[in-house]
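All protein chains but one are shown at their positions in the complex.
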Amino acid sequence: MMKEIRVQFETLDPYKEIDTLRADNKAIGAVVNFIGLMRDFNEGDSVSQMSLEHYPGMTEKALEKIVDEASQRWELLGVRVIHRVGDLDPLDPIVLVAVASAHRGEAFKACEFIIDFLKTRAPFWKKETTADGSRWVDARHTDDEAEARWQS
Amino acid sequence: MMKEIRVQFETLDPYKEIDTLRADNKAIGAVVNFIGLMRDFNEGDSVSQMSLEHYPGMTEKALEKIVDEASQRWELLGVRVIHRVGDLDPLDPIVLVAVASAHRGEAFKACEFIIDFLKTRAPFWKKETTADGSRWVDARHTDDEAEARWQS
Amino acid sequence: MIKVLYFARLREELKTESEELALDASTADIIALKLKLSARGDIWSDIFAGDETVMAALNQEVAKPDDKLKDGDEVAFFPPVTGG
Partner (left out) sequence: MIKVLYFARLREELKTESEELALDASTADIIALKLKLSARGDIWSDIFAGDETVMAALNQEVAKPDDKLKDGDEVAFFPPVTGG
């Protein structure tokens, strides 16, 4: 299985990544991808900028583990997980999870599994800038629930 | 909600479609895309070419209905469903289902719902060319099962 | 008159893309129409009275067997769909 996991300061081009995932593999019948984007609104406030911090080393390990778990659960032909760090503006892609497989069911499940676990297990932290200054984003309870679904 | 449903003979550029879906809407936090691609292998045989027929008029009505049902079930900010007809080669995109929403859970569910119903409700028929000549593709039992999941 | 369309494998096997039929008792509803078509014999009977699943649409929406037909209706017959 083709696997790429990357954390980068550079702008994330989701289409280039999906194209690389698909390239020349005529066995791929389905690609499901999740693109997480910076919104200009959170918790009732306008957000003008965002900064993403991570724990280098642990991040990559955590993502590897999540992707490996997904590729054990489902038959996959390729996975790419690319995550931005540093400063972001509204509309910027934050994360891409792209999964290729022969049939769609596996690709959908694996893609959602990976982003659900990334949200609760990968050491990234968002800080957003509002009119009142900057603030750390709080973890969402709904993310824990999303992860818990996969335990059954 | 921005909605676009199209059946086309021209090559499908999934990235242009996703870009149009995202354009300038800073409220979009999640985009989930399904890209269905032509494989070079089906039912144990090598497939060199494919031709897609549809029922003009009914196709668009069926897709509209599926997308409307999805946008009633989940809070969506945009949906694009673009389907190829005519002659396709391996690696060609057959269909794109792109769904934008504020948060990912809704986008994942709506995207999978739309492709599951498209597979069983939209009047498209695939004919594939193998070494033994051309043959109509049989409907998959697994597609009926995929649709049935949404009844509960 | 009603218009009847055939798609995909059916269109090829029946060598017919579309036809117009008079509206009478033999075309009163979808099931009557199927009987009428199967009565043509040969491949028509194989398809409309055989084991293969034939889907029907009435005015571009999925039809039920007992859907009544009226003047100007468009009926279509086709195999299970395989797009996407």
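In this document, chain identifiers A, B and C correspond to the written order of the chains, with residue numbering beginning at 1 in each.
Basically, a residue touches a chain if its C-beta (ideal position, glycine included) is under 8 Å from a C-beta of that chain, and two chains touch if they have at least 3 such contacts.
No experiment lies behind these values; they were computed from the predicted model shown.
> Of the chains that are displayed, which are in contact with the missing one across the whole complex?
Every shown chain touched by the left-out chain: A.
> Given that one chain is not shown, which residue among A:R22, A:R39 or A:K119 touches it?
Hidden-chain contact among the options goes to A:K119.
> Identify the residues of chain A touching the omitted chain, counting contacts across the whole complex.
Residue positions of chain A that touch the missing chain: 36, 52-55, 57-58, 61, 83, 94-95, 115, 118-127, 136-140.
Keep in mind that, in the parts below, only the chains that are shown with their structure count from here on.
> Can you give the whole-Å distance between the Cα centres of chain A and chain B?
23
> Starting from the mean Cα coordinates of chain B and chain C, work out the distance between those two points in Å.
Chain centroid spacing, chain B to chain C, equals 26 Å.
> Could you put a whole-Å number on the gap between the CA centroids of chain A and chain C?
48
> Which chain A residues reach two or more other chains?
None at all.
> Of all the residues in chain C, which ones touch at least 2 other chains?
Expected reply: no residues.
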